[in-house]
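Omission of a single protein chain aside, the complex is shown with its protein chains in their original locations.
Coming up: chain A.
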Amino acid sequence: MSQEKASGRTLREPVQLASGGRLPWRLEYDSSRIRTPWWTPIVSVALALLLCAIFIYANGMSPVTVYSKMFRGAFGTSYGITETLVKAIPLLLCGLGIAVAYRISVWNIGAEGQLTVGAIAATAVTIYFPNLSGFWSILLMLIFGIAAGALWGLFTAIPKTHFGVNELITSLMLNYVALLALDYVTFGPWKDPKGFNMPGSPVFTDAQSLPVLGGTRLHIGLILALVAVVIYYLMIRFTRWGYELRIIGANPTAARYAGIHIKRHIIIVMLISGGLAGLAGMTEVSGVSHKLMQGLSPGYGYTAIIVAWLAKLNPLGLVVTSVMFGGLIVGGFSVQTIGLPSSISEMLQGAILFFLIAGDMVTRFRIRRGA
């Protein structure tokens, strides 16, 4: 114990700010704080809004006008709300997958690629089995999409468990492999013969499209996503598997001492993570674009990382943050009409992530009086 205390002590030794003049206060690192306070996400978002307000102001606009326009665009009309929810579906599914992996510190940043291969595999069903009935074609597309995403996740998991390859690198690089595969099929073998030589698969038939809810663009992927959230919650909270993830997440060494096979869990978690992103890919092609094309995902897989982090991997939080980020994307489009680029929403996303990560670090420091 003396050693533990000793090391804790070194961490808490005051951090010298400047070597020159002594300041009337000092920063101390508080190693006992491991959990970030609950309010950091809220403060992070507020700070991000403030920071971006400066840039909006510099563009000669009133930040208040822009933000309220964005908000109304995303949540003010029934069209806006459905569009926001449509965008929230892939964010929620990918975010959920990311959250599962992050629980045991498997840093999957390959949701974008897993989503893409999911979409490709679902489209393969429409190409090779064009005449199935609605039920069978949707079911097969679901299975293919999930399986392809899971396989893509496996490509990250196996090198990690068997050869110690960092998953950040493999999952990120596999994103490009997936995007190039998408290019290949849309320019090459699956190109729509009636598509005026534009890249993209033939448009899906009604049997190959997900049913929509009440004549809007909102498809039943929303229900799939919400069901997935509920299952995630139940699994994490009440099952042996969720308990094992909790231990691995809290202390992998202790988990090993308790006889938990960490490698097996990494593989399982990456299968689930990839499978959920693959499902998102399937719902995108079948529910939104109705054909496989480039630019299928405007970076949902990456935005979902922020979504999961902002929600602190919490299931209910995921629902809230994915809707919020869906709104951010839609709101970004709506400010184009007043002469601002829609990339304002990307700027906001970046700023939120920045403050969020900074918040994790900064909240561990304490300011104390006296040098």
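Everything below uses one rule, namely that a residue touches a chain if its C-beta (ideal position, glycine included) is under 8 Å from a C-beta of that chain, and two chains touch if they have at least 3 such contacts; residues count from 1.
Heads up, the rule we're going with is that contacts and distances are computed from a predicted model.
One chain of the complex is hidden; its UniProt record names it "Simple sugar transport system ATP-binding protein", one of "Simple sugar transport system ATP-binding protein", "Aminomethyltransferase", "Spore gernimation protein GerK" or "Cytochrome c oxidase subunit 2". One of A:105, A:239, A:294 or A:336 touches the chain omitted from the figure, and that residue is A:239.
Interface note: of A:59, A:77, A:105 or A:251, the residue touching the hidden chain in the full complex is A:251. Only one of the listed residues, A:259, A:295 or A:339, touches the absent chain: A:259. Interface with the hidden chain, as seen from chain A, comprises residues 1-6, 9-10, 16, 32, 34-35, 238-241, 243, 246-247, 250-251, 253-259.
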